[in-house]
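With one protein chain withheld, the remaining protein chains of the complex are depicted in position.
We call the chains A, B and C, going by the order they appear; numbering starts again at 1 in every chain.
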Amino acid sequence: MIPLLLAFFLFLIGLYGTAVKRNLIKIAIGLSIMEYATFLILALIGYREGGKPPIMVKGIQEKTLVDPLPQALVLTAIVIGLATTALLLSIAVRIYHKYGTFDVNEIRKLKG
Amino acid sequence: MLIILCGLIILMILGAFVALGAASLLSSAVLLGIIGFSLSAVFLILQAPDLAIVQIVVETLSLVIFIAVILKTTSEDATVRARARLPFLIIAGAFVVLFMLAVGWALGSMPPFGWPSLRMAGPYLTPEALPRTTGAANFVTAVVLDFRGYDTLGEATVLFTAVMGVLAVLRRIGRKH
Amino acid sequence: MKELLPLFVAIPLGLAFLMPVFGRISRFLPDVLGNVATLALAVLSCMAINSPTIVYKVGGWEPVKGAVIGIYMVLDGLTVVMLLIVNIVGFLVCLYSVEYMRRYTDKARFYTLFLLMMTGMNGVIITGDLFNVFVFLEISAIASYALVAFGTESEELEAAFKYQVMGSVASGFILVALSVFYWLTGTLNMADGGKALVEQGQSVGALFACGLFLMGFALKGAIMPFHAWLPDAHPSAPAPISAMLSGVFIKATGIYVLCRVLFNVFGLSLTTSHVLMTLGALSMIAGVFLAIGQWDMKRLFAYHSISQMGYVVMGVGIGTPLGILGGLFHLMNHSTFKSLLFLNSGAVDYSTDNRDLQKMGGLNQRMPVTGATSLVASMSIAGIPPFNGFWSKLIIILAAVEAGHYSLAGLAVLGSIMTLASFLKVQKYAFFGRLSPVWEKVKEAPALMCVSMVLLAVLCVGMGLLLLPGVKEGLLDKAVAVLTDGRKYANVVLGK
Partner (left out) sequence: MRGMTTIVKTVTRGMAGIIFLYGVYVVLHGHLTPGGGFGGGVAIGAAFVLHILANGSREAETDARKSRSALVESFGTFGFWVLAIVGLISGTVYFYNFVSKGTLFRLLSAGFLPLANIVIGAEVAGAIVVVFITLASLEIGGEK
């Protein structure tokens, strides 16, 4: 159970980073950490005691294979994470282009 | 195995703290890369080679994107010295403590680590059943592309959407006047 | 109907993939194809009205020993209601965009993203699988982030960044929630998972998963303590996109999924009912108080979205059939009048390049269609009979009284009065009064924009008819039945 607790803690660190940091890139990094923590949680859930990778090899019959479903979910989620990061960073670059800074405090045009 | 696993996750946690606190964005990005590569090592320990491969290539790529963005702009984080206000820190701390308590409390009623219930995934894993249904030796690919192929179409669409979004956001001129 | 169900996702998706290619061939092809696709979707959703409950097994994967192994698509009463509002409003907004989006460059890319957003919403609505919900939610969310930033002006980019950060946090919570759910039940299918939860009985783990889902979807649906991104994101987008975001997006990806998960998977308990009512009442009152002081037209409308979503959440949270009816009907009505209001503001913006209420005045004389339709929408949202908003608010208030929550009924009335006040302000400053000389040369918005506004106004007037006996049984009652007997969902889908 300890790895799972640690993974949830990692999630909270990412959340803290997104909520507290005032730099656009740091916020993106916080979000990435959050995503990694969710991948970690999913992968941990799928693990089976003494399990082998869920791939059949010719001539070998494995008894316990780990759960392939969470792995499939993580695979999907990793690509989604990459996609969000790319879009977020390009918005950040464009903001830098307009304001010349990544500092949230200096960007405030909207009233909030 | 459990010790190595916990060690790697603790490394990730420490990396996360340093990455969020670093004054140089470049070192933050590199630390994020370290977290990502540790994650792929964790995937290997958890018997998920597919994930490890994808995580390594995706992490390299996102590291390249981060560094490209930082080199094009600035690597200095001027905000790092600003202290968060005390009431905010208290609220954040209380939230963390409550959340972790809730997690710890909820863990008691979950299936234990290493013994998932396999309600949906059980039928995938019966060695006789799967090859006959999808014909793939790699169960993860079978799940990703066949049992849950519809999700993967969505995933491909997400990537497509994000690329369209990047192209839309980075247009030279957005509005006609 | 059964064979047609995947088309809700397949049609916009296929066209979206090819739209960049079509955009190179001809400048008008994207306009035509975008509208044809959304019209086809609207027709399809009308065809779904009288269909029985359909369970579509994607890929043909039958359950093995009672356990679901593939992805299910489910079409039931609630789905039909949501499909109707998403696709009809989507078509009208698409029609409006033909003229409106001339002000922006790269229209083909706009249609691509628009169709992807439609795909995502339709996908979320028709699926019966939690991870599938997440994937399609991400499609529509990512498309909407990009669309908010479509003008690439500094404010839009800033709003888009804030919106995307909040949206990604919400997605993170949803992903954690569904992994906890998978851990607890071993399945991702909503019906099967609900059944597994019943078998296990109440547990702390289920409560935890439920709380995580609530946090994630409340953030997506901008329910009060999680609302901060909405008043920036919705006004900054191009007007058709504001209409989509406020009109249907927060409902399809926030409120609808929240209802599905809370009612059909976890089953409504007394605790969740109280949480929903409290959050709903909070958003209802705080939203309207924040709205009334705004001078930016679109920002004012955006705050009203929070307030009106509060009505919906409160109505559904009451949990009685009458309350759910009121909540769902208000959800339908809100999608028409709020998207109409945003389209009106877009028309004003198109003609005058101005969104500040203090600088407007007397626009009725120059823009009669916009003025008249906005009057209809304002009366609807303020709950003046006989417009549709009146009926749904009345039902919600009656339901609150019937269930003994007199304070909630009082708050709903107060919210309604405040809404009326703030829309009288909009009408007074923007459309009535003396025409300022600056606007002497202002012209009415182009014809296609007027057509779509008029059609939405007709919907606002006519939707009260959905409550007539005979019509009500066919549409609303079926949707209400899905939520009132939440636990039946598992049996219906799994076929027992």
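Simple rule for what comes next: contacts are C-beta pairs under 8 Å (C-beta built on N, C-alpha and C of every residue); 3 or more make two chains touch, one makes a residue touch a chain.
Note that the structure is predicted; figures quoted are calculated from it, not measured.
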item: Chains in view that touch the one left out, judged over the entire complex; value: A, B, C
item: Full-complex contact with the absent chain, from C:V58, C:M379, C:A412 or C:A445; value: C:V58
item: Absent-chain contact - pick from B:I53, B:A78 or B:V96; value: B:I53
item: Touching residues (missing chain, whole complex) on chain A; value: 53, 55-56, 58, 75, 78-79, 86, 89-90, 93, 96-100
item: Contact footprint on chain B, counting only the chain that is left out; value: 49-50, 52-54, 57-58, 60-61, 64-65, 68-69, 72-73, 131-132, 134-138, 140-142, 144-146, 149-150, 152-153, 156-157, 159-160, 162-163, 166-167, 170
item: Residues of chain C (touch criterion as defined above) contacting the omitted chain; value: 3, 6-7, 10, 13-14, 17-18, 20-21, 56-60
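Note that only the chains that are shown with their structure count from here on.
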item: Centre-to-centre distance between chain B and chain A (centres being mean Cα positions), rounded to whole Å; value: 2
item: Chain A: positions in contact with at least two other chains; value: 14, 45, 69-70, 76, 80, 83-84, 87, 91-92, 94
item: Where chain C touches two or more other chains, by residue; value: 131, 135, 138, 142, 145-146, 149, 152, 157, 160, 180, 183, 188
item: Chain B to chain C touching residues, read off their complex; value: 102-103, 105-111, 116-124, 129, 146-151, 153-155, 157-158, 160-162, 164-169, 171, 173-176
item: Chain A-facing residues of chain B, complex; value: 2, 5-6, 9-10, 12-13, 16-17, 19-20, 25, 28-29, 32, 35-36, 39, 42-43, 46-51, 54-55, 58, 61-62, 65-66, 69-70, 72-74, 77-80, 82, 84, 88, 92, 96, 99-100, 103-104, 107, 112-116, 118, 120-121, 124-125, 127, 131, 137-140, 142-144, 148, 151-152, 154-155, 158-159, 161-163, 165-166, 169-170
item: Sites on chain A touched by chain B in the complex; value: 1-10, 12-14, 16-17, 19-23, 25-26, 28-30, 32-33, 36, 39-40, 43-49, 51-57, 61-62, 65-72, 74-76, 78-87, 89-94, 96, 101-105
